[in-house]
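Here is the structure we will look at.
A single protein chain has been omitted; all remaining protein chains appear in their positions.
== subunit A ==
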Amino acid sequence: MPRRKLTAEAPVPRVSRKRGLVADPYEVPDEIEAPKRRRQLEPTDPEETEDPADEVPSVVEETPKRRQSRPPKPAVAGTQSSQVTTPSALRQRPLAKTPVKNGIDTPSRRNIADRSARKKSARALIDRVIGGAISDDEVEEGGIAREIYESSEDEDEDERGAQDEDQEPTTPSKTPGRKRKVQARKRSPTPPRDLPPHEQYFYQNKPGLSKTSNNSLSSLDLLTHDEYFSVLRQLEDPHSSDIHFLESLHAQSFPQWAFELSQGFTTCLYGYGSKRRLLHNFATYLSSQSPTHTIVIINGYVRTLTARDILATLSAAASPTAASSNPPATTPTINATTTLPTLLTTLTTPLTLLISSIDAPPLRKPALQTLLTHLAAHPLIHLACTTSTPTFPLLWDAGQRAALNLVFHDCTTFAAPTLAEADVIDEVHELLGRKARRVGGKEGVAFVLRSLPENAQSLFRLLVGEVLVAGMDRDGEGPPRDEGHGEVAVEYRMVYNKAVEEFICSSEMAFRTLLKEFHDHQIITSHKDSIGTELLSLPFRIDELESILEELSV
């Protein structure tokens, strides 16, 4: 019976508090409180505190009454008399007198509400005891009342306990603990372990907790594409044999997946690791099983993917005669609403559609998913897909999911993403906010420049030349690196003047227009230095720049 225990223990801390109060010679008695205390001294039974455990029935009956006469002075008063007679270890603790505030502080709204709930529940409990007979629903009500009543008691208990602990160290100094509010719980430096994910979220997102060091990667030479690939080529994955084995395990399920596809299910492979290769092997398996089936593979991770591409390929696959004549180029405007019905009606042979990364950003558009759903609902089209994020089920609503008729398989491959799936360097640099996506290497630059007018090309040539010259100058002086990239910048004004001299442009306006074009293709970057001079730089390394210059000069 927890309640009895509570009431039995409740007086104990109060006793000690009172003692502390009395023992404190500097304590100025509270005018408002003192008379109250004295007044309430009488009604309480002093024996109750002497040995509360013996008086079980009376305690149980007493409790509600005592509760009603809040603030909880009675016990405090009661102890005064028993102070000498029962010296217990607990009571000897010299504790301060904060709990006083318990009684007279203007109660907060919540306190008032709590108190009235407590009163009500106490009354209900008493009524029930007096009333005797209990029907079923009354038991339930009584349960609630008891709960409210007890929870408040617990709270009090906790509160008191916390205060006591807080004050213990301060007592010797005799600073009046009265002003102190309940202290915020001390934050331990080690994070709590084994929290469930949602708790972890709230824990980690607590305001003020996200303290991170000010270290930055400026001392680290970030990787470039070339270096990345050259290192990658030498790197050997210690797990490659295990990964291969894992893949072969998955490969054993190919017949099963093929069976599922043939029964109108959409097979969806999920789990960590690139499944591009697995899907490719699956395609190979399917075509070895039935060469007559057409298999169309869609790479969802390719950023330029549109509904048009899918439909064009599908219609090429559906009518092989058209496929011979270079399908995507010759087909007229392809539109989902017009092409799809004709496509579906012309389809006569089964068609298997394999989609890698159905949850990749280009495929996340609802319109595309609707299109895929329509396709999958067709009895002659079988769809299998792989996913790469753990949140892929959010792609589909109930209707789409029913139409897709999905079955899922855990295909954790641990395979590293292929080059097409992840442009690692760009991804990381974008993540770090270092550099935006740009045209790949010098081929990209050449490609961009070819589409630009003559004077733009000459301007870029000029720019490259200037940057190279500046780089050489700087090498002579020693490396005053700016930006940590070893990138060399040239002054905007200077380049403009040179451009005017060489008749590349006649006005700053035209110059700006040309630069804007470069900016759009991200083959140039500009920033201001500390005194506000505008600087232009090229996001390439020296040797790259040299080869670009060579190419431009030819």
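Criterion: contacts are C-beta pairs under 8 Å (C-beta built on N, C-alpha and C of every residue); 3 or more make two chains touch, one makes a residue touch a chain; residues count from 1.
Please note the rule applied: contacts and distances are computed from a predicted model.
**Q** Assign the chain not included in the display its UniProt protein name, restricting the answer to "Vacuolar protein sorting-associated protein 16 homolog", "Mitochondrial fission 1 protein", "EKC/KEOPS complex subunit BUD32" or "Origin recognition complex subunit".
**A** Its record in UniProt gives the absent chain the protein name "Origin recognition complex subunit".
**Q** Give the residue, chosen from A:I126, A:L344 or A:V407, that touches the chain omitted from the document.
**A** Considering all chains, including the one not shown, the answer is A:V407.
**Q** Which one, A:L125, A:I310, A:V467 or A:L552, makes contact with the chain that was left out?
**A** Touching the chain that is not displayed is residue A:I310.
**Q** Over the whole complex, note the residues of subunit A touching the chain we left out.
**A** 191, 197-198, 200-201, 204-205, 209-217, 220, 223, 227-228, 231-240, 242-243, 245-249, 251-252, 254-256, 258-260, 262-263, 265, 270-273, 276-277, 280-281, 283-285, 287-292, 294-299, 302, 304-306, 309-310, 312-314, 316-317, 323, 337, 341, 354, 366-367, 370, 387-393, 397-399, 401-403, 405, 407-410, 412, 414-425, 427-428, 430-433
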